[in-house]
Structures are given as C-alpha cells and as structure tokens.
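This structure is in structure tokens; I'll ask about it shortly.
Only one protein chain is missing from this complex, and each of the others stays in its spot.
Here is chain A:
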Amino acid sequence: MKWAVIVFPGSNCDRDAAAAIRDVTGDQADLVWHDQSDLSRYDAIVLPGGFSYGDYLRSGAIARFSPAVEAVKREAERGKLVLGICNGFQVLTESHLLPGALLRNDNLQFRCEMTELVVANNQSPFTSGYQLGERIRVPIAHGEGRYVADGDLVSALESSNRVAFTYPHNPNGSLHDIAGILNDKGNVLGLMPHPERAVTEWMDSLDGRRMFLSMHRYMKEAGGLVGANGNANS
C-alpha cells in the first residue's frame, strides 16, 4: 500500500505521521508537497497536524484552496481513504469533506495532554481494530478543537453512526463530546487527537497503532477495489 502525507507550509506533524505509518504497517509513506495536484497513485491520504499557512485567518481556511486538497477531494470521491488529524480535520471541515466546524477551545487555551477516547463506531475502515465502546488513550494538542454543528446535523451524525470517537472527559467543549467523525461513505475520517503519537511503549500508549493497522488491512482486503479502478467500498 502507498500512503501520501500532505505537507502544507506550516504542517508540523507530517514526519510523525509518515514515521508511524511506516513503523506500524511497513507500507511506503511519501511526504507530498501541497502544490501536487495528482494523488491518484496513492491508496490512502493523510492530512497531518500543524498550522497550515500559519492558520492566521482560521484553521484550515487557506489550505482548502491548495491544489493538493482539490486532489484529495477527487480521491475521496473515488472512495480512497482520507485521514485528517488535528489541523487535517480542520482542513477537511473547511473544504466540506466533513460537515461542521472546529472552533477555539472553550477554555480559550491550547491544550496538549493524553486524552481518553471512547470508540463510538468500530465498523469503519479506520476503526475496525477497536472494540465498540472501548476506551483508548491518544494525546490531543490543539487550540481549536471544539466541534460544532447545528442540532439536526449532530443528530444525523449520531443516528447514522458517523461519530467515530467521543471524549469521556471533554477537553475543549466539543458538542456531544465529539472527537472524530466520518463522512457519509465512511472513507473520510477527521479527528482532533493524534494517533501517530501513540504508537510505541515509550509514548505511553500504543492505541494509535490500530488505526493505521485497520486502514492497512482494509486497503489490502479491498485490494484492487480501492484506488485502481476507483470503486468506493464502504
């Protein structure tokens, strides 16, 4: 499997994500500069954490106009797996690949700490390695991670099983404790916590590994379906 990790000017978790992917799955993971407009040769795309273009306007607001994000939209449409972590999640909501928005934390501070998550959906390509309702530990590191959406949308997300992770101890004021959501086809996941920072014993958690493993296994099982002929498999 081949993974692309998109690098925007200001991305800063790109190397971490690529290293985690290589370590956990043994797959190839390329760092791809934001000016690339063709991502068709990749099986999965990761939008990493950081401060794309400085995020001085609104997190992810500029990145959505980059050629790479246009390409991400096309590949998502074709059913490829797209994982947005932290700033990557913000880019996904700004570019409307995921609904809702991420606002300033309700405590008005940047927060970095190990956080518990509850697995709310283990049927997706990203979460099949977890038990439903399982509590996992993955660190957060963000100033703008408060998920908001209108009431109907949140109900719809919950009833259609698109909330992937929730916080048992909400660190940022997210609506309904939402930490990560899926798109309607289930091939795009955005989450604020950093699974790439929970992949070795000395990182104090190994729980991020299963996300990359789930994706790897899904792509392998989907085989030619994902990528080669562009069929979604959700």
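Here are some notes:
Simple rule for what comes next: contacts are C-beta pairs under 8 Å (C-beta built on N, C-alpha and C of every residue); 3 or more make two chains touch, one makes a residue touch a chain; residues count from 1.
The rule we apply is simple: contacts and distances are computed from a predicted model.
Hidden chain, UniProt protein name from the list "Phosphoribosylformylglycinamidine synthase subunit PurL", "NADH:ubiquinone oxidoreductase subunit L", "Spermidine/putrescine import ATP-binding protein PotA" or "Acetyl-coenzyme A carboxylase carboxyl transferase subunit beta": "Phosphoribosylformylglycinamidine synthase subunit PurL". From the options A:141, A:156, A:175 or A:213, the residue with contact to the unseen chain in the full assembly is A:141. Mapped onto chain A, the interface with the missing chain covers residues 9-13, 15-16, 19-20, 49-51, 53-56, 106-113, 139, 141, 143, 169, 173, 194, 196-197, 199, 202-203.
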